[in-house]
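Every protein chain except one is present and positioned as in the full complex.
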Amino acid sequence: MLDFSRFIRVEAKVIVARDILNENKGVALVSKEFAGKFGIKEGQTVKLTRNGRTVKLVAKPSEFAEGVDVVIPNDFFASQLVDFDSFKQFTASVELER
Amino acid sequence: MICTGCSCLCDDIAIRDGKILNACRKGVKLFNVKRAIPMVNSKPSSFEEAIDRAKRIVSTANKLVVFGLDTIPCEAQQKAIELAEAKNAAIDDCSSFCLGDFVELILKGELPTATLEEVRDNAYVIVYWGSNPYQSLPRHMSRFTYYPRSGKRQRGYEEDRYLVVVDVRLSETAKLAKKGGKFIMGNDADVIDSFLKALNGRAGKYPEVAAIIKEMQKADFNVIFGGLGLKYGLRGDYSRFIEMVEKLNEFTRVVFIPAGFHANMRGFNELMYRKTGVVNAYDFSSNERLTFSEAVKKADAALIIGSNPAKSLPSWIAKKLAQIDTIIVDPSQSLTSKIAKVVIPTAISGIDQGGTMVRSDGVSVELKPIREGVTDAEVLSLLMEVV
Partner (left out) sequence: MSFAFKLLTKERKLEECKPLYEPKYAAQRKKLEEMLKVVEKATETGLIVDEEKCVGCANCVVSCPVHAEKDPYGAGMGRGVGLPDPILRIEDGVVRVVNLSLCRRYGENRTLCVVCRENCPNDAISFLED
């Protein structure tokens, strides 16, 4: 089951939140539930894609993403994905980097 | 010294033995800024050359947009507004995608408010709604809300405070609320609906809000801090939220304060409100609302003051700013200063630039700089000479 996760691309609920400890480091906090479901482990690279734009981030399972799927800091990486009408919350497809 | 890292405007910062005391991690960043140098067309230049080139851009611009403004003192903001008006330009700050809406509601009297000192001395139930002060306003809770023992709240967080967090995810502040209050993880509209139902004796999706209302009624002063989560959660329609606050005030006193933002965002909002009747996003050529994102699409020149939009806004903004004649007036080297045609370095508010700033609750604070640098107001006065 875990092997197949490398080929899956899933839609995830992503929110952008201030994170002064993790910002500008290319980190994405992933909820333990989401990480468990798709076999994402700490330190693995994930690709977040939205509206044709993709960023590569390092996944970090965290209790602070509980309630959503992914939390990314509002930094340069988030600026690649957001638009003014989806500034803090959006859906993106998440894929594990092979 | 007063820290201008955020709208808390902490006034107890000191430097002793080379250490910065009492400033949080956000505030300390101001002391470690990589300072900008004057540049024209990406090459180092003299200050006078940069000013000259900027003057030329401003005087020949047909559609100028002025943006940023939230980290500079009121005196400089005032000059920027005058410049925009004289040039029939568009002017906007970060509040149009931050909490400008909340400040406008307060200035119009649609939401009752109070000062942070009043909260510190009196508030029992403290609600952070769509806000995570641990990351955005680190000292907010320890200076003004949950932890101080002050006024009528001498027993502090142990017995005299009740912390509530409403958010879509478990934040660091929510983790504290689970211990000493309540954490409601849910969608904003549903939580507001639950409050309104509970006030009418019915149960909504979150029946636990009844316990929060009960706690609020135990005291005569409670506060809701609204953050970006609430703003974006409600998508511009605050009518039910206003109704909820009104209804709560029939039972007990509940005030609303915007959680927080850049150091002097509220200063800009209040200046604009007094001048135009709106808090931001204004086009002096048409006398209509116009956000920065709309204005920049048609602009041929941009004057960015005290901000780094190339980094913090959707990436197409950076591309557009690189194409037009962009002037940046800011103390630090940044992504925006890399793409701008002219870079004019100025002082850091609170460190080498003084003036007035307005805290998130509307209280004015006089900065206490330790040095003197080139102020934003001086640069704007120079640019005004050609308008």
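Note that the chains are named A and B in the order they appear, and that numbering of residues resets to 1 at the start of each chain.
Heads up, the rule we're going with is that a residue touches a chain if its C-beta (ideal position, glycine included) is under 8 Å from a C-beta of that chain, and two chains touch if they have at least 3 such contacts.
Predicted, not measured: the structure shown is a model, and the values here were computed from it.
When the missing chain is restored to the complex, the residue among B:Glu172, B:Glu215, B:Glu243 or B:Asp352 that touches it is B:Glu172.
Residue B:Ser150 is the one among B:Ser59, B:Thr115 or B:Ser150 that touches the chain not shown. Residues 10, 12-14, 19-29, 120, 133-135, 138-139, 141-144, 146-150, 156-157, 172-173, 175-176, 179 of subunit B touch the missing chain (whole complex, contact as defined above). What subunit A contributes to its contact with the hidden chain is residues 20-21.
Note that only the chains that are shown with their structure count from here on.
Centre-to-centre separation between subunit A and subunit B, using Cα means, comes to 26 Å. Those residues of subunit B lying in contact with subunit A across their complex are 25-26, 97, 132, 135-136, 138, 167-172, 175, 185, 228-229, 232-233, 291, 293, 311-315, 318, 335.
Residue ranges on subunit A touching subunit B, taken from their complex, read 15, 17-21, 31, 53, 63-68, 71, 74-76, 79-80, 82-84, 87-89.
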